[in-house]
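What you see is the complex with one protein chain gone and the rest in place.
Residue numbering begins at 1 within each chain, and the chains themselves are lettered A, B and C in the order written.
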Amino acid sequence: MSERASVLEVKHLSAHFETEQGIVRAVDDVSFSVKEGETVCVVGESGCGKSVTAMSVMGLVQTDVKGDLFFKGKNLAELSRGDLRRVRGNDLAMIFQEPMSSLNPVLTIGEQIMEPLLVHHPYSKKQARHKAIELIELVGIGRAEQIFKSYPHQLSGGMLQRIMIAIALSCDPDMLIADEPTTALDVTIQAQVLDLLRTLQEERNMSMLLITHDLGVVAEVADFVVVMYAGKVIETGTVHDIFASPKHPYTKGLLYAKPVLGNRTKKLYTIPGQVPNLVDLTPSCYFHERCEHAMDICREKMPTLKLEDRQHVACWLYEKEVKG
Amino acid sequence: MSQSPLIEVKNLKKYFTQKSSLFDRKPSPVKAVDDVTFTIEEGETFGLVGESGSGKSTIGKSLIRLHDISEGTIKYRGIDIHNKSKKEMRSLRTKMQFVFQDPFSSLNPRIRIGDALAEPLLDHGLVTKDRVRDKVKEVMEICGLPSYHIDKYPHEFSGGQRQRIGIARAMVMEPDFIVADEPVSALDVSIQAQIINLFKELQEKKNMTYLFISHDLSVVEHLCNKVGVLYLGSMMELTTRDKLYENPLHPYTKALLSAVPIPDPTKRRERIVLKGDIPNPANPPKGCKFHTRCPFTEDICLKVQPLFKEVEKGHYVACHLV
Amino acid sequence: MENIPQIPRQMEPKVEVEGSKSSLWGQVWRRFIKRKMAVVGFLFLTMIFVFSFIGPFFSPYTTMGTNPINAHQPPSSAHWLGTDHLGRDVLTRLMLAGRISLTVGLGAMVLSVSIGGILGILAGYYRGIVDQIVMRIADVLMTLPGLPLLFIMAAIMSEWRVPAEHRMYIVMIMLSLIGWPGLARLIRSQVLSLREREFMLATDALGLRDRRKLLNHLLPNVVPILIVTATLSVGGAILSESVLSYFGLGVVPPTASWGNMINAANSLIDFTNRPWLWIPPGVAIFVTVICINLLGDGLRDAIDPNMKGR
Partner (left out) sequence: MGRYILKRLAYLIPTLIGASILIFFLYSLVPGNFIDGDPNLTAERKAELYALYGFDQPTIVRYFIWMGNLLTGDLGFSLQFQRPVTEVLNNYIWSSFIVAFASLFLTWAIAVVVGVISATKQYSLYDAVITILVFAAMATPSFFLGLIVIKYFAVDLGWFPAGGMTTTGADYTGWEHVKDVLEHMILPVLVLTMLGIGGLTRYFRTNMLEVVKQDFVRTARAKGLKERVVIYKHALRNALLPAITLFSFELPALFSGAIITEQIFNWPGIGAIYMQAFTVRDYTLLMGFTMFIAVLTVISNLIADILYGLADPRVRVK
C-alpha cells in the first residue's frame, strides 16, 4: 500500500458517560487513522465502543468527547458548532444500522435527499430535485421518479438503506462512516448493499470507516482492521495480517468462535465468560478474566499498543520486557 | 428407524388477515406459510433457513401450537396436535418446548429464575414441592448456569446467561422435541459459540430432537443434519446438510450460500448477487415466487408454481429447471 | 489457525454475590430516593396526613362545639385561623375536613382502581366478548360529560336520606363510577401489550393453567402501573370531591370537607373580608394534590423507568 495521505486521524479519543451506576468509559484512549480511498473496519462485540467511536467522530454524542480528530487537516474536536455542521453531511457523511427508523416517516424520500444538497450547496430546488433523482438511480433503485414522491414506510429495508447511501453521497463526501450498515438486512440484500458500497467507493476514491461485529463483512470489505474490546483498541493491522496471523487472544477467539461455511468443526472454540462491566474498571488488561494466557501482570497493568511484525497489539504476551 | 417420524407436517398453510384500515379497500390475506410439507425424525436437528418474510418463525410456532393454523396437519408421534382440545394439548406441552430469540423479553422480569423454572414442573405436577428446587438446580447446572444464581432476577444476567435460562426452562420438563427460533441471532459471536455448543451437548446427552430456525447459514451448517430452505412461505429445497451445502440445486439456495460473507480475505470470490428486493408477502409473485429475482427465469416460471418434487434420493426441490 | 489450543481452560465466571440488593422493590426504593421532588412530595404528604388525622387530638377546641359569641373572629393567638360564622375554630375544622377529603380520595381510588383494574385485566387477557362488553360499557359511560353525571348521581343518592356523616361513602361510590372506565381502558391496553411479550408466549408454550398465567405472570407486571395510576387518581378524586362538596352535592355540613368549607366564599362579606375562612381549605387541596402528583410521577420513574410519561 503506497503511503497515501490519511484523511482522518483519531488521536486519544475518549467518551465517558455518567450513569447511575458510575462512569462508563465507553471509548477509552482510542487512536487510528484512515487513508485516502481506504476502507478501515472497526470490529468488536456489542458494548466494545465501536459505535460510540463512530458517533464521536461525527460529533453526534451527547457527552463530552476528549481527544483530537484530524479530518483533512482540520481538528473536528476544536471546530465551532457551525463549522462542524458545515463538514457534516458534506465532506464527512454517515449511514446507520436501522434503515427502517433512520428516515423521517412523515417526509417524502425526495425531500430528505434534497435537504443536504440545499444546505451545503447553492442549488435551486429544481437542480436539487434533479440531482436527487440522479442519486436514486445511482444507488440502483428503479422508478426513481415514483420513489422520489413516496414515503419511507412504502419501501423495504434494503431500498431504505440505499436511500441512506444516496443521502450520504449527495454532497460527494471524502469519507463515509457506516455504522453496521448491513446488520439489519437479510443476507442476499446485505450482499447487494456491500457490493454497492464497494463500487461507489472505488469510483469516487472515497475512504470509508465501517463499523461491524461480523468478521465475514470485515474480510469482504476491509483494507485495514481495528479490533476493539471494552472501549479500547486491542489490535490493528491490514486485513490479510489480521486474518492470517491474529496476535491478540481475543482476536483469535473471535476468529475461531464463528462457524465458517465449508469447514466444519466438531466443537466451536468459545471465549468463556462475558464482557466485563465498563463501570469502575481497574487498570489491567480488560480481557484477562477470559484469557487462558492471563498472567499476573495482565491483572495489574494495562498493556499499550505495541508494533509486532506489521501489526499493533496491546497484550503482555508480546511486550518486550515480559518476553525477555 | 422408529415407525412414524417424531414430527410430520403435511400441506401446512397459515394466512393472516389484516384489519381494514382507513384507506385500503379490501386487504388481501398474507400467506405467511403456503403449503409446506416435511418430517423430522427422532434425534435429528432439522434446520429451517430463510430470510425475513419466509415464514420460518410462523412454522416454528405452529409446530407447538403457539397459534392456530389455516390448513394442513401437524402430527407429533402420530397425534394431530391441532384438533386436540385445550386440556389434552396441555399434557402434550410437556413433550415439546420452545426457545425464544430475544433473551431480554422472553423472561418475566418480575419473577426469580428459580421460581420461573420450578413453575412448569409444579403446574403439571411432575415434581413434588420439596424436590423441585433440586431438580431446578440440576437443570441449571446442565445448561451451564451456576446454581447459586437460582434466586436472582433476569435483569441481573447478561444476554448469554438469559438465553441459557430460556433453554433451561425449555429443558426442565424433559421434552423430547424443542423448537429453537433464532436462539443465537441476538447474541455476540463469542457468546453464540457457547450457546451452540450447549445445544449440541444437550442433544447428545438427552437425545433431543430440534427444529432449529435461523437466517445464519454457517450456524445451520454447524448444527443441523437436515435443512429446509424457505422463501416467502414456500419450501424451495429440502435435503440433508451435506447435500445442501455441497451440491445445492435450487438457484435461491445457491444465491444464499454465495451471499454469506466468508471471514477469509483470500477467498473474496465472485458471488451471485440477486437483483431486486424480497417481494411483499401480502401479494407474492405469480408462478414461482422466486422468479422476480431468479437469474435463470424462463416463461414457465412466470405462470406455473413448480412442484416440490424429489429430484434425487432424499433431495427435494421446487424448481422447473432442475 | 495453527497455534490455537482446541480445548480452552473453562474459566469460572466472576461470582457477583450481592443477593439482598437484588430484590426488585429494593431497587425501586433506591431509584425513588434519587428523585428529590418526589421525596419532598412524599414528606409533605405525610405531614398533611399527620395534620389531618392526628392534629385534632392536639387542638383545644371540641369538634362540633359551636358558640356564636366569638363568631367571625380573625386569626388570633387563640384561633390561629380565626373562627367561622358558628364560632367554630377554623384550624380544627380544617384538620377534620382533611380527614374526610383524604379518606374520600383514597376510598374513591381503591374502588375505581379495583373495578377498573379487574375489568381491564379481564378484558385485556380474555379479549373476545369480555373485551367487547367491558369496552362498550366504558365507551358509553365515557361519552357522557363527567360533571353532569356526578350531579345526577348526587341527586339520586340524596333521596336515600343518607345521614350527613355517611355522605362521604356515597361520594366515593359516585367518583369511582366515573373513574373506573378510564382506568379500565388504560389497564386493558397495558395487558394487551404485555400479552404479546415473549415471556407470556412462553407461558402458553409451557402449558400453564390460566390461573397461574394471570396471577404469577400478568399481575406482577401490571401491579407497577396500577400503583402509579392509583396514586395519581387519588389527586383527581380529591379535586372532584371538592367540586361536588362546593356545590353542596358531595359532603354536606355539618360534616366538614375542604370542598364545603370553601363554600363559605359564597356570602359576599366572608368572600371579601374573611379570606381565612375559604382560602386555607383551597390551599390545603392544592398542596395535597401537588404532592400526590409529584409522588406519583416519582413512583412512575422509580418503578418502570421506560414507562412513557402517561
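Going forward, a contact is a pair of C-beta atoms (placed from the backbone, for glycine too) under 8 Å apart; a residue touches a chain by one contact, two chains touch by 3 or more.
For clarity, every value in this text was computed on a predicted model and none was experimentally measured.
Within the set C:Pro56, C:Gly116 or C:Gly235, the residue that contacts the chain not displayed is C:Gly235. In the complete assembly, the contact with the undisplayed chain comes from C:Val140, out of C:Ile33, C:Ala78, C:Val140 or C:Ala164.
Within the whole complex, the absent chain has one touching residue among A:Cys48, A:Val65, A:Val87 or A:Val239, and that is A:Val87. Considering the complete assembly, subunit C touches the hidden chain via residues 37, 136, 139-145, 147-149, 151-153, 155-156, 158-159, 235, 239, 242-243, 246-247, 259, 262, 265, 271-272, 275, 278-279, 282, 285-287, 289-290, 292-294, 297, 308-309.
Where subunit A meets the missing chain, the touching residues are 58, 60, 81, 85-90, 93-94, 96, 98, 101-107, 115-116, 119-120, 150-151, 153-154, 164, 167.
Throughout what follows, only the chains that are shown with their structure count from here on.
When chain centres are set by their Cα atoms, the one at the greatest distance from subunit B is C. Distance from the subunit B centre to the subunit C centre is 47 Å, each centre being the mean of its Cα atoms.
Look at where the CA atoms of subunit A average out and do the same for subunit C: the two points lie 50 Å apart. Centre-to-centre spacing of subunit A and subunit B amounts to 32 Å, using the average Cα coordinate of each chain. Shared interface positions of subunit A, i.e. residues touching 2 or more other chains, are given as 255, 267, 269-272, 274. Of all residues in subunit B, none touches two or more other chains. On the side of subunit C, the complex with subunit B involves touching residues 13, 15-17, 19, 22, 24, 197-199, 201-202, 204-209, 212, 216-217, 220-221. Put simply, subunit B touches subunit A in their complex at residues 51-52, 158, 160-161, 188-194, 196-197, 200, 215, 217-219, 221-222, 245, 255-268, 271, 273-275, 277-278, 293. Residues of subunit A that touch subunit B in their complex: 45-46, 156-159, 186-192, 194-195, 213-220, 222, 239-240, 243, 253-255, 257-262, 264-265, 267-272, 274-275.
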